[in-house]
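Removed: one protein chain of the complex. Kept in place: all other protein chains.
Labels A and B are assigned to the chains in the order they are written; within every chain, residues are numbered from 1.
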Amino acid sequence: MSLDFKPTFDGFFRDETFVGDFTFRNSPASIRRFPFPFDRDEYMYSVNIEPHVPVVGRPNSVFQHAFDVDEHYVSEMRDRARVLAQDPLRCQSLPHMELAGWDLLELIMESKARDYPQWFSLSKSGDQWHWINRPLGIEQRFTFLDSSTLPYGPLEYITRQTQGDFTLQDERDQNLWVDAGMVTTQADWSLDFDIGMNFFEWHAPVPLAHEKGIFDRALKFLLKLQNGAPVRRFNWTMTVNPLLDTAPETYPEWGTMRTTVTPENVGEKLHLRVELQALFRLPRSNAIAFSIRAYLGRFDELVTVPKWGRRLHRVVRDLHPDLAAYKGFLRNRDAMAQWLSQYDDGAPTSPGIWPED
Amino acid sequence: MSGGAKIPVRVAEVVTVNALIKRFRFVARDGSELPAFSGGAHVVVEMDDAGTRRLNPYSLMSDPSDRSGYEISVRRDDQGRGGSLFLHNNVTAGMEMVLSHPMNLFPLDNRARKHLMIAGGIGITPFLAQIKQLVRFGGSFELHYAARNPALAAYADALKAAHGGKVNLYFDDEGQQIPLADLLSRQPLGTHLYVCGPKGMLNWVRQTATACGWPEHAVHFEEFLAPQPGKAFDVELTVTGKTIHVTETQSLLEAMEAAGVDAPYLCRGGACGQCETRVLRCDGELLHRDLWLTDAEHAEGTKIMPCVSRFDGRALAIER
Partner (left out) sequence: MTKTEFPPAIKSRPVYGELAPRSGTAHVIVADGEGAAAVAALFDKAGDARAAMLAKTHILYAPGPTGVDQWPLIAALCAPQAQRTPSVSTLLFRLARVLQDTHMGAQFYLSGTEGLMGQAQRDIMATGFPFADIQTEHRGSTLRRVQCVHCKGMTENVATDPFKCSHCGLHLFVRDHYSRRLAAFQGVNIDAEDPGQIPAAVERFK
């Protein structure tokens, strides 16, 4: 594979893979800041939306900045380039969504240059912009809102340099339409199939939540989302091996991995996959950007935090079978619960997601 | 916080456009750039009118990509509750004011092959911003703009000079009328229709479009309801435990705010749904004036939009 950037691994950024030999690992510091999604010992859907702002007293958390850049950044971008080389349909934008793509590019460049000045810089002279991405070895001068001055469309250009999947929703007829996206780290859904769908259609395969009115309430809330006031929520699933790209397109390639779990290897094979989903109203297009950032935590990494070990065991053991099936781990649930039980002494857990409480 | 994040601004300029309309330009107080916006968006302008807090929505008319300032045009309404009069009579360059972030309840459908715009009077303002956005990105449009006479047709000359044959003007005093049925019959497939103006014009355009076979989802309209005065009434707020009085010229939302109750809102025009509130007891008639609740919800009487709707009867209790 040829890359159109020159990655540097300078001691902070890990040189690792999400395929083949699967050398992905979290450093001890990365485990401590893992966005553990369960604030109690059981799980059911809720409209768990909160303002996307830093958490007071947690300056190192994944919530500190609009777009978290962590030790996996450079390797994740290399993995995205690999996926796109195999299947360019993973990034698509319907024709009316180009302005929303520029909105997103502006939001990400301004955020990263402000939040991580050691890695990113943006200087502007009117519409003449100059962008430097040091970890990826990218320097680009371009004209804002002129796509002919970038090597890709604005959505693809900036999301090849940003962790997490992105979708852009157009707002029409009191609904949100997923009309553009970059999707290479997804929990088994196809952008190519879903692009153009409205909020309810896109989420149609999710069990139980429609009946609970979750999506009606979430949509009503999102239609009122204002520029400058982003919100976030969690979602989660389980993945065998640290595979970022669990796409339906490649299911025949990774599906068999689910059968490789044994009672002995649960700790290293199973990964809790947490999506930190943030939603931003975009100014020029009135569209909503949805960032879906996947964090992978190996079971044997997560249980180094005693509270998380106890709680993960209880959640996995007690989850509604429809949800376990939808999240793709029904066949391994017993082995997972069995392995996790050795980290659950039955002691009570404190409320909230933070590790040390 | 109710109404979302705020933008502290300074009035940079007040320009008399014609006998009824003034234009106001706002810049950020700290000299920074304002957020970009989308054509059709409005801001809520907060006013302190001798102790009465007024919050009125106005469409942004300036270039959406110009982040150096926002412009609105305000038509003086001598019969209104006072927001436009306050802006006309009391607001001068240099004053400090507060705006909401822009929000858009009248966006362009960017899939449209062509945008057909119908404006009446001050209803021209959202189109001014939309046209600037369309011109920048090469969108196809056609504007039909009706006003009482040339002197009151704000920005008509500038529009005509900039866009020539795409801009068509009609003056009531000269007996001219938009040839709507003819216009609607010759639009290419994929055209979307937008209308902003007085209520009578909105109804006329929507009814004509339906009669001409236009699909419902290709017809877009901007209707802001100014809260109308009405009979005074009392209301019990069950969450805060207060009973408040709503005067003849106050809206229910304004009365709650005056009593120090933090009630949510965005558009203050009955359109966005943010202030929706449950009605717990109602001995009397809810006077629904919003565009948000369905007819069925209006009939059911278990919800009210305090920004525009009122009450007439013996006792009302709402969940706030």
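Convention: contacts are C-beta pairs under 8 Å (C-beta built on N, C-alpha and C of every residue); 3 or more make two chains touch, one makes a residue touch a chain.
Please read these numbers as outputs of a predicted model, since none were measured by experiment.
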| item | value |
| --- | --- |
| Candidate in contact with the missing chain, chosen from B:29, B:199 or B:217 | B:217 |
| Selected residue (touches chain absent from view) among B:32, B:90, B:149 or B:185 | B:185 |
| Identified contact with the non-displayed chain, of A:39, A:194, A:268 or A:300 | A:194 |
| Residues belonging to subunit B that touch the chain removed from view | 109, 111-113, 184-192, 210-218 |
| Residues of subunit A in contact with the chain not shown | 89, 173, 190, 192-197, 200-205, 210, 248-252, 255-256, 258-259, 331 |
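As a convention for this text, only the chains that are shown with their structure count from here on.
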| item | value |
| --- | --- |
| Rounded Å distance, subunit A centre to subunit B centre (Cα mean) | 37 |
| Touching residues on subunit B, where the partner in the complex is subunit A | 4-5, 35-38, 40-41, 64-65, 101-104, 107, 109-111, 133, 136-137, 217, 266, 272-274 |
| Interface residues, subunit A side, partner subunit B - complex | 94-97, 99, 103, 145, 170-173, 220, 223-224, 226-229, 283-286 |
